[in-house]
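Heads up, one of the protein chains got dropped from this complex, but the rest are sitting where they should.
Moving on, here comes subunit A:
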Amino acid sequence: MFRTALRNVLAHKARLLMTVLAVMLGVAFVSGTLVFTDTLSHAFRSQSAKSYDNVAVAVTSYASESDAKQEPGLSQQTLDRIGKLDGVASVTGRVDGFAGVADPDGKLIGAGWSNKGSNFAPGKDGEDAAYDFVQGSGPVKDDQIALDKDTAAKGEYKVGDKVRVATNGPVKEYTLAGVFTTEDGAVSAGGSLVLFDTSVAQRLYLAPGYYRDLTVTAASGADDRRILDAVEPLIPDNAEAKTGAALADEQAKEIEEGLSSLNQILLGFAGIALFVGIFLIANTFTMLVAQRTKELALMRAVGASRKQITRSVLAEAGVVGLVASVVGLALGVGLAAGLRSGMAAFGMKVPAGPLVITATPVIAALCVGVLITMLAAWLPGRRAAKIPPVAAMSSVHAVATTKSLVVRNSIGGVITALGAGAIVAGAAMGSDGRWIIALGAFLALIGVIVLVPLLSRPVIALVRPLLVRAFGVSGKLAGQNAVRNPRRTGATASALAIGLTLVTGLSVLGVTVGTALDKMTTDQIKADYMVAMASGGDLDKSALAALEKVPGVTAVSPQQSSSFEIKGDWVSASAITPGDIERVLNVELVNGSLGTLGKGQLAIAEKTATKQGWKVGDTLPVTFNDDKKGELTVGAIFKDSEFLSPVLVDTEVVAPHEAKPYIPQIFVKMAGGQTAANEKALISALGENPAISVMDHKDIRDQFGGFINMMLNVMYGLLAMALLIAVLGVVNTLAMSVFERQQEIGMLRAIGLDRRRVKRMVRLEAVVISVFGAVVGIGLGSFLGWAIGQTIKSSLPGYALVIPWDRIGIFLILAALVGVLAAMWPARSAARLNMLNAIKTE
């Protein structure tokens, strides 16, 4: 039996090509992903092991800045004491934080990546082991800095140049003392690193005389564990000491976790590719079985059992799967190598290292490829087994009976109904219903796929008149050919429908949420500008003072993050400027008066007030951040808003309790609104600080919407993948159709259909099938988008379903293009058919 299977594979090489391609693409994705992440993790791991090579013990302080009772970090004394321990060769103290470097135009270098500042900590020999200076030397004076090589190159800075550096305080100009290379992760990821003299860094980031981290190196022969035991009693409670080996392990684990999400996204792509591929494979094998009906019946007639027939089809699938997997694996390794260089091209530096191919991707690739192919061929195999021996004698044998379509449609109907029911139920449940929707979505997708053959007839019948009107006889024939084999059309269209369901669902959701966010920003923000750190960190107090002095500014309020303990619960609060807050943000009053904020009273959000039972006039016992107690009166209740914390309070009230206020953003309203001159005035008042961004409404929207757009772009990548497989599927189906209808096409040519119109007929059939698949996918996707939208409705004020017609239009056009593209080769071979042979063939 196996020999028959093998012969069949060889006999149908061309026919199986599309199957092989589909399996290959899926397998290439799976193995490529695994090899890529293995390689990355190996490279990162060896890098981190290297960076902890010389570290015996590392101490990290977790002191919080606002906590005044504890030591702010690790003191110089601690460092000195550890240095005197037995077996310790050296101790290096580090303190770091944000530092943005301006290029000569005043723009931030390495925006979007980490922009780090740290201290230059020379040992006894005057060198800092972590940094290799390629030019100049380390900063030793207050006004000196050193830059990493890439950052210096990007800013075209040379030793001796003046460089403007922004930390959380105002911008300062420093002299470049040296340029270095380093293994520091922030730099290898594409960020920037500024080195200051230790005392400067301490003043900027912590407190004079204090470090955040200490790195201990051991003298030769000393044991890391014993040093650790000796170090532990010397450090404060809020610090932790670990051996270098433990840290390397930890970092490796972190890297693994970081990569695992990448791994999952990529494997998700691979999964979709394979899922879509299943339809293509099943289709091919169904066609092969149908073509071989007589042959298979003959085998049955001469004594082959049903099981043997099924097995021979499965064996054939196994061989195809294996071949495709091996090629896919090779392609996957290439893909992994390509991805790595691709990342480098995008400015993400990946540490060098060999391409790591472990057994896992190899086994996974082969198993996935072979099993998927055999799984997809299982149903056609069973159908093959059901061919009665008598079919060998009769000239025609209908493989697909109407009865089986009835069964199929009933099953599909039930599954679809269950899925749709779950989706609607989930949508009605609000935010708790997400998992039910996910389950429903899965069921509905499967159900619709099962139903697609049934749907194909009425849906395509709807567009047939249009086809006839636009394309005459070619259109008429194409419309009819498209529904001649509903199963095949269904499987082909499904491949496209799956991808489009996902993409449409997410587009609907993304655009809907984006619109709601737009509405929210325009509704909620009355200010003209929002000032924030580019790094997402906190602004210095001085920025607030600077903004208040800008001519034309009519209202300024920080949104300082604060918190209180009220009756035992910690509540987050926004400390704001009374009088100005209602002019920069939309605060809808429910009760009381916002004027009371100026008198040191609190304003509480409606939901919190209702939940806690607080009313205007209540006096609440409050514990501040520094553990001091006090009493505050509720002066107002306001409607909840995305931009406001549950509690509003005057900055003056919390100021005595917070040494270093945390100000993530400041809102500014100006006379004349958003103008270039106003923006310029703000930027110049902030000292042309490259690290601070002044955002107008559009920038704010982009900031919130950026994530959504990124997510959508990832999904469009997915669409491309699904489209690619769908093209293969359509090519396959059309090649089959053309092959089966040779005689018909020959006859049409004989009675006067020219080559151009034969081509058009095939092309239109492809377009009809593709667009049909797209319509199914878009319909289901929109429904899903609506349902998921219902679950997030409650957390998003101003939510209203938006159907992105423009994007849907593009999807439809893309689907039609898929059809045209896929039909190219089959159409050409149809047009080139030798008429006489075609008519004669029996």
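Observations on the model:
The working rule: a contact is a pair of C-beta atoms (placed from the backbone, for glycine too) under 8 Å apart; a residue touches a chain by one contact, two chains touch by 3 or more; residues count from 1.
In this section, contacts and distances are computed from a predicted model.
The complex includes a chain that is not drawn, and of the options "ABC transporter ATP-binding protein", "Flavodoxin", "Succinate dehydrogenase / fumarate reductase iron-sulfur subunit" or "Threonine synthase" the UniProt name matching it is "ABC transporter ATP-binding protein".
In the complete complex, the residue from A:753, A:788 or A:808 that touches the missing chain is A:753.
Of the candidate positions A:81, A:476 or A:583, contact with the hidden chain is made by A:476.
Although one chain is not shown, part of subunit A still touches it, namely residues 472-473, 476-477, 480-481, 484, 743-744, 747-757, 835-836, 839, 842.
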